[in-house]
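Of the protein chains in this complex, all but one are displayed in their positions.
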Amino acid sequence: MISDHILKELESIVGIDRLLRKKEELMVYECDGQTFFKSMPDVVVLPTSRDEVVNIVNICNKYNIPYLARGAGTALSGSAVPIRGGVVIAFARMNSILEVDFDNQRVVVEPYVTAPQITAVASEKGFFYAPDPASYTVSSIGGNIAHNAGGNHCLKYGVTTNHVLGLEMVLPNGDVLELGGKALDPPGYDLVGLMVGSEGTLGIVTKAVVRILRKPPATAVILAIFDSLVDASNTVSEVIAVGKLPAVIEFMDKYAIKAVESGVKACGLPLDAEAILLFEVDGFEDELDVQSEKIIEICKKNHARSVEMAKDPDGMAKLMAGRKAAFGSMGNLAPSYVVDDGTIPRSKLPEVMPIIRKWGEEHGFMIANVFHAGEGNLHPIILYDPRVEGKEQEALKLGLDILKLCLDVGGTITGEHGVGIEKAELMPVQYSKDELKRMLFIKEIFDPKGLCNPGKIFPEKEVKILAS
Amino acid sequence: MAKFNKLDQSDYYKLILRCVHCGFCLQSCPTYRVLGIEADSPRGRLYLTRAMVDKRIDIAKDVANHLYKCTMCANCEIACPSAVKYTDIMFITREIMAEANAVPLGAEQLVNTINNAKNIFMMDNTLRKDWVIYTGVEAPIKDKADMVYFVGCVTSYSGRIQGVAQAIASILNYVGEDWTLLKDEWCCGHPLKLEGATKEFKKVAEHNVKMIEETGATKVVSGCPGCCLALKKEYPEVLGRKLNFEVLHFSQILDEYIKKGKLKIPKFESKVTYHDPCELGRILGIINEPRRVIKSISDKFVEPIERGKEGFCCGGGGLLKVTDSQLSESIANKRLEMLIKTGAEVIISACPTCYQSLADATSRKNKALQVIDIAELIAQRLGLM
Partner (left out) sequence: MSNKNSELAINRVISNSEALTSEEVEKFEVDGLKPKAVVIPKSMEEVAEILKRANDEGISIIPWGGGTMMSLGNIPKRVDIILLLKRLNKIIEYLPEELVVTAEGGIILDELQKVLVNKGQFLPLDPPYSSLATLGGVVASNSFGPIRHLYGGVRDLLLGIKVANSDGTLTKFGGKVVKNVAGYDIKKLYIGSIGTLGVITQVTFKLAPLPEFEESFLAVFNSINDFVKAYKEVLMVSHSSIGIGPSAIEGFDPNSCEILNSLNISKGYLLALKVLSITKDSMRRRISELLEIVKKHDSITAFSINGSEHESLWKKIQEYPNLSSNKFSIRCKISTLISKVGDVMDFTQKISEKYALQYSITAHLGLGILYTYFNSENPYELVKAIEELRAYVLSIGSASSLVVECAPLSVKEKVDVWGPIRKDFFLMKAIKDRFDPKGILNPGRFIGGI
């Protein structure tokens, strides 16, 4: 609990309107995009400037109150859950685009700006901001940075860390630091690179310099339907090997198709197919065909039942419709689900996909798969009914088992969602003690008091052992 | 309580459970876009609703403050990948709140006002037709007619918006429709439904339907999307039967007249844009009709961002004007900025509430921008007013 005089101090910074402390106001901040991990903050503040953030952090420091920065709260690993209570610093009011610098192909933003908002201003001169995680219409750049968000197009365009060049941050000791900037390669260790993906545990980003790219002039979409999981999986590896790098390769299995086709967003995908693959290629109009032909050829060679291609916006939207609707349609199959995020080497898809299917069947879960196949970034969706006692825990456990499988084949426990609370217990599986120790060095250097988004990434037990 | 929507408790809960908490609705929500407060977002309000059902929090006014701080614009339903029926859930939730006497004061007062006065302004309902006197337009009150013009409270009573009634009446006269006003029009009751006052809403619906059916009219026309929504969708639901008349928004009538060549309207030279009223565009799906009307008289029509099905609210919806007028104004300011960005000199709307919100925002901003209702614009071009 935070005492009244501390609340008064916080109030003197943000004012009464931007300080939330009633139960119903706080309760909605108890979880992020997922709802298994819940913990209420003691107070929520909504700063509008960097200086307010500094003052808030200083108060937390003075009274040893844990705090965390929250963007849109769309993360899926519990990284924005105030697991030890304290102060949630909600960034929703810091949402200005500060500068659009076309000459240098950079945009400077406050943390709550969204990717489409950057693209909107950049498109004035034909540019765009590349990272596009599924939540990108609502998730904040600050949150994207914290999680090193990926997206559909990262096969070709890279992930958030490739597009963030500078950060203004408030360090847990209250210092304001400018890391990097519009220019590349500032001398010294790459602290921008370290901050990106640190899940808000090393400090709070208050401003970001991002890179914008010229928009590709044309795109085409290819939809291929397969009767076998293995054929579809093999196709992915082969397309990558031949050197026609598509911008997107997405995978949907039969349960994902079923989810879409049994809801309001049904779009005519065949229910008897085992999997579909979606490719997006981009380039100049006159070069799309050359790229597509090769991909179509590989699909056919791998026994695709049918392959369709579209280059017009309506046609592309039609082919993409199922993929777009997939996650949201899961409610058609079950009221709740756990979605995992392991990444595996792409060539392991033919091996891993059938195992996931089998495990689901063995444990009585339907597991739908909709994911970024081009990067081997799996998103197995384990469907369950939360009203059935014990099912939620069982689903979570199965999810962790699948992640261990990802590790066994040379992958990682998280490709883009982050470790958060959910996967902390797997960190010692993925990393050795010596490796974890070095990560904890970093945490200790940046946040010696451990107040900045505590309880994330590292399992509690490990932290204690390594600290001693 | 849930008989109204033919939903038992578990169906209601199922509807709530469909929300997987992804947050994709956040940027579509006008109140969240202004406040940035989770409890004032669709996801937050659903979370609180679920918490009440789960008995994690009490059904109380403090919670209601957030549940009613919503324009019921339904934009979140468009953004929702899980097809959560947000407004359906909120209507039921608001019924529950009303039954528990946990409704914000402003909303509660509005219900009393409508119950007592049959209009939202606590005015004498017999003065409802005074706009006819003020504007000097001819407006018949007949026993029988083909068409009823359902005026609505805001249009009837609010000074500058009475021009919309004048415009509609004069155009109906101009094309020679056989039309009438109702002898005793009551508030359409949409605000009652928004508050959760189902019983009262049903009473009002019964009265208005009786009035309309007595005229034998096959068509009811209104310039107010809220009234249209009540008459067209909510009345059949609450009364449990099909109604014997068709309900049209006046922009649909205009579209029809122009198609049939009944109106020859001189071109309008100013650069214009159009603001989609939420109830008209998103909820009733009337998006193309007003645009066709505008394009028929303007070559300088520019679309704003966030339009049509994804139209951004003017801030005047729900009961927000009575529960949090300041927030309502902030949303209007935000919408106005988007409309200003189009570079248009004239903002056209098709809803008295949008008209009011945007015109007020314009005057707060000291902008020499004209806000005009689509009916007024046409009537002016025809030289009828």
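Each chain carries a letter (A and B) given by its place in the written order, and its residues are counted from 1.
The rule is simple: contacts are C-beta pairs under 8 Å (C-beta built on N, C-alpha and C of every residue); 3 or more make two chains touch, one makes a residue touch a chain.
If you're wondering where the values come from, they're calculated on a predicted model, not measured in any experiment.
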| item | value |
| --- | --- |
| Among the chains presented, those that the missing one touches | A |
| Which of A:Met40, A:Val100, A:Ala120 or A:Leu213 contacts the chain that the document leaves out | A:Leu213 |
| Sole residue of A:Gly181, A:Gly315 or A:Pro335 that reaches the chain not shown, by the stated touch rule | A:Gly181 |
| Residue of A:Leu10, A:Val53, A:Val109 or A:Cys154 in touch with the missing chain, whole complex considered | A:Cys154 |
| Contacts of chain A with the absent chain, listed as residue ranges | 102-105, 125, 147-148, 150, 154-159, 161-162, 165-166, 171, 175, 177-191, 193-194, 196-198, 202, 213-214, 216-217, 237-238, 240-245, 247, 282-284, 286-287, 290-291, 343-347, 372, 375-377, 410-419, 423, 427, 430-432, 434-436, 438-439, 441-446, 457-458 |
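Everything below uses one rule, namely that only the chains that are shown with their structure count from here on.
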| item | value |
| --- | --- |
| Intercentroid distance (Cα basis), chain B paired with chain A, Å | 38 |
| Chain B - residues contacting chain A, complex | 14, 17-18, 20-27, 32, 35-39, 41, 43-44, 47-48, 51, 56-57, 62-63, 66, 79-83 |
| Touch list for chain A against partner chain B, complex | 20, 22-25, 27-29, 31, 33-35, 44, 46, 72-74, 90, 92-93, 95, 112, 114, 135, 137-139, 263-265, 324-325, 327-331, 335-337, 386 |
